[in-house]
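Written below as structure tokens is the structure these notes are about.
Here the complex is missing a single protein chain, while all its other protein chains stay put.
On to chain A.
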Amino acid sequence: MNKFWIITKRVYCKNLKSGSWLFLVFSPLILVIIAAGIIYYISQNNQPVQVAVVSNNYVVTQFLKKSSNSEIQYENLTAKQANKKLINKEITGILKVKTKPVISAKYVELSNAETSLAIRKVQATLYGLKLNQTATQLHLTVTQLHSLASPVQVKKEIVSIENGKQIVKSNSTSVFNYVLSTGLTIFIMLIITIYGQIVAQEIAIEKGSRIMEILLTSVSATTHFFAKLTAILFLLITQLSIYFVIGKISWMWLKEQTLVKSFLPSVNIPMCWSTYSLTIILFFIIGTMTFAVLAALLGSLVSNQEQINMAVMPISLLALAGYFLSLMALSGDSTLVKFFSYIPFINIELMPVRLSLQHTTLIAANISLAIAALFLTGLTFLATKVYQSNILVYSKTGLIKKSASFFVQKNLSN
């Protein structure tokens, strides 16, 4: 095994067992499992709201009883019976309905009830009753009543532009895309920040503890630099592979679930497994590597481990800028969002979100991807030079001054 691979293997194996990497890999999975568990628990324990109806009007009590459904169960009781049941917490609340001069109601609910009544649903039910009553008073026919009461229909369609044509997307697809994009926004920021931190820390520890001097008597600074980045790339690929395998296994179980089965037909699934997802994965890889290279550059500038938090500050700031612009993208595709989705560092967070929201075309995303790849190449070249000239320089000079110093003084030869 040559020295490049010896270093790559060590960095890879060391981080594979490190707490920060394991946290990065498994925290999103744990979050998904917890969220799924909560949703499952709620769906399993969704008991109807028990409402006692207290009214002297027989028509009202019968009308409400008939409108009971899986969400609300109405029960006709006297005021005394209702109060007793409420004290015993056998019901959620008491609905007192008056019919004179007009239909009005008062609802009393337990503050610590397991379920809560959506008051608008009671309002809608009573509104129907009131409408019927008024129609009778005005001697209106059923047709006249329907004509009067039916709301204006507004149909919403979500479209995306593909190859110059409008493609209608289902509302479920839009919801799915929104959820996916929100997840992506948080996940990309998490991944670039933590990988950046891993790289910068690796280098700062070796430099600060003088291990670097021993390492550089056995390999060149360039070999060392690229070996570390290769290890980080392998870690990222391992992480994505873990998600792929877990996703594949979970999907086999998930697709048989009733909830997913009902949701599936309305979601544009081929979109998930097409060039879109490949483009997003490439953004992931290029993005993480861009921040890793920047972290290596910044890590090489520090003199000791204490300076590392200051050194990685630009990474956090850039990642945050991308994160906030991605949040902006979730609420609409503004000119600012469009502009920054081609700007290096920001585009690798922003463009995948816009793509998954279908706010942009695949061609535009690929142009941004090409910009990111070109920028990564240039940044790597620059970082290699800075790394070579600074990795063994220990001075009290500020980080910015030091990063610029390699242009005028190249001490370390390759």
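Please note the rule applied: a residue touches a chain if its C-beta (ideal position, glycine included) is under 8 Å from a C-beta of that chain, and two chains touch if they have at least 3 such contacts; residues count from 1.
Operating definition for what follows: contacts and distances are computed from a predicted model.
Per its UniProt entry, the chain excluded from the display bears the name "ABC transporter ATP-binding protein", taken from "RagB/SusD family nutrient uptake outer membrane protein", "4Fe-4S dicluster domain-containing protein", "ABC transporter ATP-binding protein" or "SWIM zinc finger protein".
Set against the missing chain, the residues A:216, A:327, A:362 or A:382 yield one that touches it, A:216.
Where chain A meets the missing chain, the touching residues are 1, 3, 6-7, 10, 206, 209-219, 392, 410-413.
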